[in-house]
Structures are given as C-alpha cells and as structure tokens.
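Heads up, one of the protein chains got dropped from this complex, but the rest are sitting where they should.
Up next, chain A:
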Amino acid sequence: MKVIEAKIVVLGSQGVGKTSLVVRYIGKMFSKHISPTIGASFFTCNISVGDARVKLQVWDTAGQERFRSMAPMYYRNANAALLVFDITSVSSFNAIKGWVKELQSNVSEEMVVSLVGNKCDLQESRAVTYAEASSYAASIGAKYCETSALHDQNIEQVFLSTATALLALSATNQTMRSYDSADDERQNGSPTEEQATGKVELPAWNTDNIAHGELQRNMCC
C-alpha cells in the first residue's frame, strides 16, 4: 500500500468555523461552545484513497488579527491549504483574497488549495453567492465546496478531495514523504522525532509584520 505524508494548513478570518470544521471531521462532533483558537492547534488523521493512504498533519490556525504574523510558520512547507470563509460574511470572503496573495508570494512549491464556504446551513442570511465564490475559486485554480460543520455537510468530501489531489501531486512533488506501508505501521499515531526533522521549517517570528491598520494623523483630544 502506498502511503504519503502531507501537511495541510487551515486559514481564514476569525469565527468562520475553521476549528469546528476540523473537529467535526476528526473528532466527529460539533460544539456550540468552542472557544477561539489561540495560536494554532495540531491534528493528525489518515485518509484512505483507493488503495493508498494519506497521512495528514493538520494545522488549524487562529483567525484573530494578532496571530496573523504567525501564519507563515504554518503555511511554510504546507502541501495543501483550506481557505475557509463564512458564506454569511462578505468580509470573511474578501479576506480570502489576501490569503491567496500571501500564499502565492510566499510559497513556491505547488500546493493543493481548496476554497471552503462554511455555514451553508444559514442560507437565509447568505451574503456570498455560490456563483461568485466558485468563479473566484476557478480563477485561482482551487476547488470550491460549501460545508456545514453544524449539520456535517460536505466536510468528508473536502478532506477526501484534498487527499486525492495530494496523492496526484505526490507523483511530482518531492517535499512529501512517500513510502510503502511495510514500514509504516510502527509509526502510526503521534508524530515522531524522525518526522520532526526537516519537516517543519519556521521563519523568523517577527512582530513587525503585524498589521496595525490605517495610519491616522488626526488625533482627537
């Protein structure tokens, strides 16, 4: 059996449901009382595609602006990205464009990008149309999918299609570890030291990068 290891990063504005999405997929549950992610959370999961297996390291990042400067730590060397927005929020959709630009200029390796419109259970307050989102996805070469973490809609598909695309990508991409399953059983589960070396390469964590908003010259008082 062919096994590949890949790193996937989940990006998007705060409150769009990144953690809910990942927890729904990996933990098979939904919580209304989820608290904002601080920094980033790390998950692992295995996805079977045909007779191959994809081992995913999932980095679920925090959406708050103050963690923006940390993002390069997580998308550097990632093989796939889930760009999540909230279909009821135009600003969260617009923020995706910023992420795409950032990924394009900072990640040189080819990457599987998926655009995810979450909260599709809230049709009545929809603010981003399906057509608009899917045509934007096409323009950046990404798949588009609408999901609901609340009702567990389409989430399996998002991860499965990402895994399938990763498998296809692994044929040409050297950064993913790929091997036969004979030697893989012993290292299931927690990440090992071996994986740690050379797997994650992190940039300088510079608070100068943090966004400060517009410069305002006129001061009151």
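Observations, loosely collected:
Rule of thumb we're sticking to: a contact is a pair of C-beta atoms (placed from the backbone, for glycine too) under 8 Å apart; a residue touches a chain by one contact, two chains touch by 3 or more; residues count from 1.
What we mean here is this: contacts and distances are computed from a predicted model.
This figure omits one chain of the complex; the name its UniProt record holds, of "Eukaryotic translation initiation factor 3 subunit I", "Vacuolar fusion protein MON1 homolog", "Autophagy protein 5" or "CDC20/Fizzy WD40 domain-containing protein", is "Vacuolar fusion protein MON1 homolog". One of A:6, A:73 or A:115 touches the chain omitted from the figure, and that residue is A:73.
Mapped onto chain A, the footprint of the missing chain covers residues 14, 19, 23, 27, 31, 33-43, 60, 62, 64-67, 70, 73, 190-193, 195-196, 199-202, 205, 207, 210, 212-213, 215-216, 218-221.
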